[in-house]
Every structure is written in C-alpha cells, then in structure tokens.
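One protein chain omitted, others in place.
Read from first to last, the chains carry the letters A and B; within each, the first residue is number 1.
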Amino acid sequence: MEDRLAIVCSKGSLDMAYPPFVLATAAAAMDMEVMLFFTFWGLDIVNRHKIDSLEISIASNPGMPAMAKVAGMVPFGTKMVSSMMKEQFAKSNVMSIRQFVETSHEMGVHMVACQMSMDVMGVKREDLIPQVEDVVGAATFLDFAKEAKVQLFI
Amino acid sequence: MEDRLAIVCSKGSLDMAYPPFVLATAAAAMDMEVMLFFTFWGLDIVNRHKIDSLEISIASNPGMPAMAKVAGMVPFGTKMVSSMMKEQFAKSNVMSIRQFVETSHEMGVHMVACQMSMDVMGVKREDLIPQVEDVVGAATFLDFAKEAKVQLFI
Partner (left out) sequence: MEDRLAIVCSKGSLDMAYPPFVLATAAAAMDMEVMLFFTFWGLDIVNRHKIDSLEISIASNPGMPAMAKVAGMVPFGTKMVSSMMKEQFAKSNVMSIRQFVETSHEMGVHMVACQMSMDVMGVKREDLIPQVEDVVGAATFLDFAKEAKVQLFI
C-alpha cells in the first residue's frame, strides 16, 4: 500500500484554501495517496458557486498590515485585499485554487465532501464541482486516515 | 491495543466545537480509543458556565452570507446568527454540543483539560463540566498521541 496523506479541510477562506492543495500536490508528486475531506466552511472550496470568489480572512490575522485591517471594515474591502493576494500568488507563479483543484484531480488526489455538513448547510450534490468524487461521512475519512502516515486538520 | 484517535481542541467557537465530537463519536463507534485535549479557547467547550452559550466565529469565515457579516458587527448579532446555526443543526438532527459531550462520555471518550491553559486563564477545576476526567499537561497528550493512528489539532 502506498503511503497516505489525509487532510480535513474545514476552512473556506482564501488563505486557508491553499495549504491543503500545496501539501496534496507535493504528496502526490511523492507517490503518496491523498484524501481531502471537505467539511464545514471548507465545503465552500468545492462549491461551484463559491470556488472562484473565496475571500481572505482578515480579522483572524492580526499581523496583517494596518491598511488591510482598515480595508476589512469597509464594504468591498475584503474583496479588494483578496484580489491583491491573488495577484501576489500569481506573480510568484502559484496556481489559483481552481487550477490546484484540477491539477490535484489529474494527479489522483481523492476529493470527498462531508455528508453532514452538506445537510446542515443545505448544499446539494449538484452544487459541488465535478472533481468531488464522493459524499461521505466522518467514518469514511477515519478509515482512510487510520492507515495514513500523515493526518492534518486544516 | 485499540486504534487511537488524539485531538487537541483549541478553539472555543460554536462551529469549531463540532468537528472534535463528530470525529470522536464516529471513532468510538469504530471501537477506537479517543482522547480530546481541551486547551486555550477550547477550554470554553468544557467550561460549565460557557458550554451552552458558545458562539459562532463570523469574522474568521469570510464566506458567510453578507447578512451574517453585518449581523456580526452589531450588538447581539453574533448571538442571533449562533441561534440560527443551532436551529439548523437541530433540523438536520445533529446533536447540541452538550448532547455530544454526554454521548461521547457514555461511549468512553476521554476528555481532559490543559493545566497550563487553566492557570493562564484562571479557570478552576470546579468550573469544568463533570465529564472532564483529568487535568493534564502537554506531555500526557503527547504520550497518548504518539501511539495513536490519527492525531489532529482543531
């Protein structure tokens, strides 16, 4: 059996959407089998209506520049700072989240969505991007994670 | 030895109080031995004065509806959105956090509180709910986690 990486993706902010994919693609390149389990706010990452408009979480990062903090308090401010962050990533040749999803899918990364979160948040199967291969419960994640070398909750 | 699941619970918001218990009860149902280590803001979850009034973290979830974001800025707004979330969970037949604590306890999940966090935050043993079986240090958590199949920091 291949070495496995199991990640719970529970955050839907732009900044916390990156780490799962950076780790997943690095692991897949090392021939690890990877499962990303999208749950709670993390469902937004694989929601076809939201994936391209994820916004960065300013309030929870007190270390951000004062300019950004002020921007976060005015209408559209978060959108503006999020756009700036996307440009910054692009300039450093880092893929967008959508590109990361496509690349991860091509590399064989398993993307699954949490049934309970979908029920609670009223998200339907057709709201999800096609790269999500299944809708499962916590037990399915644990079954995979138990045999994984690395498990992370993001 | 049974397969083990070890979770650090460091967040005290209503939304981040759910994942530890969803995973803990699923793992216990799979006959895994589970330890939940409550530390930092996570101590609120097992604080008898706070467990029933945990509030959702609006600011750190930029993907929330605009309505909720505005509500989060006015007095009682967070309370209102938190109530709505609780109703949503109840409608989907998801237990409340207090019910999850009781069920987890009945299933044999070990709930322990972090000594250092209690000292720093001025929380006393009698402030904790009775299901907390011990007050321990980080070394105790690591001793358990080292032999666990799955370890997560929430």
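One rule holds in what follows: a residue touches a chain if its C-beta (ideal position, glycine included) is under 8 Å from a C-beta of that chain, and two chains touch if they have at least 3 such contacts.
None of the values given here were measured: they were computed from a predicted structure.
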Sole contact to the chain not displayed, among A:F40, A:F100 or A:F153: A:F153
Residue touching the undisplayed chain, where the options are B:L5, B:A27 or B:I56: B:I56
Sites on chain B contacted by the missing partner chain, in the whole complex: 6, 8, 10-14, 39-41, 44, 50, 54-60, 78, 82, 116, 119-121, 137-139, 141-143, 145-148, 151-153
Contact footprint on chain A, counting only the chain that is left out: 3, 5, 15-16, 18-19, 22-23, 26-27, 29-30, 32, 57, 59-63, 88-89, 92, 94, 149-154
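Methods note: only the chains that are shown with their structure count from here on.
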Separation of chain A from chain B, taking each centre as the mean of its C-alpha atoms, in whole Å: 22
